[in-house]
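Data first, discussion second: the structure below is written as C-alpha cells.
Missing here: one protein chain of the complex. Every other protein chain is in place.
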Amino acid sequence: MATRALLTDEELSPEAQAVFDDIRATRGSDFVNNFWRALAHDPALLRATWERLKVVMGPGALDPLVKEMVYLAVSVANACEYCTHSHTAAARAKGMDDAMHGELLAVIGMASQTNALANALQVPVDEAFRA
Amino acid sequence: MATRALLTDEELSPEAQAVFDDIRATRGSDFVNNFWRALAHDPALLRATWERLKVVMGPGALDPLVKEMVYLAVSVANACEYCTHSHTAAARAKGMDDAMHGELLAVIGMASQTNALANALQVPVDEAFRA
Amino acid sequence: MATRALLTDEELSPEAQAVFDDIRATRGSDFVNNFWRALAHDPALLRATWERLKVVMGPGALDPLVKEMVYLAVSVANACEYCTHSHTAAARAKGMDDAMHGELLAVIGMASQTNALANALQVPVDEAFRA
Amino acid sequence: MATRALLTDEELSPEAQAVFDDIRATRGSDFVNNFWRALAHDPALLRATWERLKVVMGPGALDPLVKEMVYLAVSVANACEYCTHSHTAAARAKGMDDAMHGELLAVIGMASQTNALANALQVPVDEAFRA
Amino acid sequence: MATRALLTDEELSPEAQAVFDDIRATRGSDFVNNFWRALAHDPALLRATWERLKVVMGPGALDPLVKEMVYLAVSVANACEYCTHSHTAAARAKGMDDAMHGELLAVIGMASQTNALANALQVPVDEAFRA
Partner (left out) sequence: MATRALLTDEELSPEAQAVFDDIRATRGSDFVNNFWRALAHDPALLRATWERLKVVMGPGALDPLVKEMVYLAVSVANACEYCTHSHTAAARAKGMDDAMHGELLAVIGMASQTNALANALQVPVDEAFRA
C-alpha cells in the first residue's frame, strides 16, 4: 500500500485531470500507472514531474530504448522496486529483447562489482581521465 | 591514496604481469589504469575481474557505447568517484559527444528523482507491469 | 516476513519487557510496532536503540516535526520500506499535512536529482563553501 | 576536477548566460557556484534544473531552513560530497546554528542506523501504518 | 513477481540444466533457489555468476561463516530484500546463532550511523590511515 492513497480518475482535481489527459494523449493509451495516481494529490508536483519526464525521455541525441535502459539501470542501483518493474516493462515495450535484457543485467552487475572494488580500494583517479 | 599501494610494472607478480599483458593487447595501448594496479596485489581477483569485464563489455546484443553509458550511470548512482571518471572517459572515447553526455545526465537525474518519489510514496506495482 | 520472528508480549524476556514498558509509557499508547518486536530477540540492542532514539528525537533545538521529516527523507534515500511507512505515519501524527507532505517529496526528489548530477559531473567544491 | 570543464562567465552561451543572470538576480549575489558552471555546457539542462530548484526551494508550506536541512540530509545519505558541502553552507546561511547542526547530524545518524536494522530484519510494515 | 519468469526444471535449456546440476552437486541438495531460476534465461550469465560465487565463497583465508556474514552485511547496506533473506538463511545454516546475529546487526547499525556522520562532516582522512 502506498503512503498516499492512489487516486482514481473520479477523485482527481481538475489540474491533475489535465495532466492525466496529457499522459493519455502522449502515450496513446488510456492506462495511467500507479506512480501518477500517487503523485496526483499534489497537482503541481505531478505536472512538474510529468512535463520534465516528457522532455527528458523524448527524441534527442540518444535512442529512446537506450534512455529507457539507462533509466532502468539507475533504478536498480537505487533499489527502487516500483521503478525496476515499470522501466523493465517500458524497455520491453520499446524493443528490449531477451538477449539485450541479459546483457543489460550483466553490465549492471559488473558495474556494481567494480564500483564496490574501486570504492574499497579508494583508487586515485588517473591523470589520463582528467580532461 | 589507495588503501593498497598501486603496483608499478616492476612490482607485478608473473600472474599479474600476464593479466596486464592481456589488458594491453586487448586495448591496443600500453596504458594500464590505476584500478588494475590496485587490484594487482591479488592476481586471482585481478584475473577474474578482467576476464569477466572483457566478456561483459565485448561485442553482443548491445552497442559498446550503450554498455559504457549504462556502466557510467550505475557508477554515478553508486557514488563511485573513480568509476565515474574512468567510465566518462571511456564513453567519450567510444563516441559520446556533448549532446549525448547532456542527455545521459538528464536521464540519470530524472531517474534518481522519480526513484526517490516512488520509494517515498511506496507505490504498489501495477498488475500491468507484472509479466 | 522478518528474518527474525516478531515477538509477542508473552514471548519477551524480562529485559525486553522493561523496554516495551518504557516505549508504552513514553508514547502514552499500548501499541508497540513491529520494529521493536523484531529487535526484542536481543534485549541489549533493543535497549540501546530505544534509549538513543528517545534522546535524539526528544526536545531540543529542532522542532519534533522537522526531525521526523528529516528522518523520513533519510529513510527514503536509503530505500528502507519499513521506515518510510513508519516515519510517514509519525510525521503525519506530528502535524505534517498534505501540503507539507507534497513539499517534502519535492525537496527529496530535487535533492536526489542534483546529487546524481553533481556526482556525475564530479563538481569540485567551491572555496566559498569551505569554512 | 569535474568530468566536464567548469565554464567561466566568458565561455557561456547566451542561453546559459541568461540563466546565470537569473541565478544572480534571485540570490542577490554575483557568486555562481561550480555546480552551475559544470551544468552550463547544456543550457537546457541548466535551465530546467535551476527553474525547478527555484520553485521547490521557494516559499511554501515548509520553512526555507527546514527544506535546506532536508536537502542536506538526503545529500548525505546519497554520499554526494559536493552537495554536502554546498547545502551545509546554505543551511548555515539560512540560520542553522551549532546546536541545530548537531541535532541534524544526530537524526541523520539515527535514521541511517535504524534503516539498516529494519532492512536487515526485513520487518513487515504494521497494519497501523498503512493509511 | 520477478521481472523475468522463474524457470522450472522442465523449462531449462541444456546449458542452464548443467549449471543447476552443478549447484545441486556442490550443495548436496536438490533445492535450487529462485535467484538461479530467474537468471536461467541467460545461461552464460547464470554460469559466470555461479562459477564465480563458488570460488569466492569457497575455502580460503577467511572462514566460510565470516564470508557469509560479510555478504549479508553488504546486502543489507545495498537494500537487497532477496539477498538479505537468502544470506541470513545461509549464515544461519553455517552456524550463526542468535548472539552472533545480534552482534552482526549491531555492527551493521553502528557502521551505517558513523558512515552517515563521517559523510555529513566530510572528515578528511588522517595521514596515519594512508599506508
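Think of it as A, B, C, D and E in the order they're written, each chain with its own count starting at 1.
Rule of thumb we're sticking to: a residue touches a chain if its C-beta (ideal position, glycine included) is under 8 Å from a C-beta of that chain, and two chains touch if they have at least 3 such contacts.
For clarity, every value in this text was computed on a predicted model and none was experimentally measured.
> So which of the visible chains would the left-out chain be touching?
A, B, C, D, E
> Which of A:3, A:33, A:49 or A:115 touches the chain that is not shown?
A:115
> Please give every residue of subunit E in contact with the chain that is not shown.
1-4, 6, 31, 33-35, 38-39, 49, 52-53, 56-57, 60-62, 66-67, 69-71, 73-83, 85-89, 92, 97, 99-100, 102-104, 106-126, 128-131
> List every residue of subunit B that touches the chain not included in the displayed model.
Residues 3-4, 41-42, 44-45, 48-49, 74, 78-80 of subunit B touch the chain absent from view.
> Extract the touching residues of subunit A with respect to the undisplayed chain.
Interface residues of subunit A facing the absent chain: 72, 76-77, 79, 81, 84-85, 88, 105, 108-117, 119-122.
Keep in mind that, in the parts below, only the chains that are shown with their structure count from here on.
> On Cα atoms, by how many degrees is subunit A rotated relative to subunit C, nearest 5?
Angle of rotation between the two copies: 120 degrees.
> Over half of the interface residue numbers used by both subunit D and subunit E, so same, or under half, so different?
Subunit D and subunit E contact each other through largely matching residue numbers.
> If I rank A-B and C-E by number of C-beta contact pairs, which comes first?
Top pair by contacting C-beta pairs is A-B.
> Centre-to-centre on C-alpha atoms, which chain is most distant from subunit E?
Measuring from the centre of subunit E, the most distant chain centre belongs to D.
> Where the CA atoms of subunit A average out and where those of subunit D average out, how many Å apart are those spots?
Whole-Å distance between the two chain centres: 21.
> Give, as an integer number of Å, the spacing between the C-alpha centres of subunit E and subunit A.
Their C-alpha centroids are separated by 26 Å.
> Would you please write down the residue numbers of subunit E that are in contact with two or more other chains?
Residues 3-4, 48, 79, 84-85, 88, 105, 109, 116 of subunit E touch two or more partner chains.
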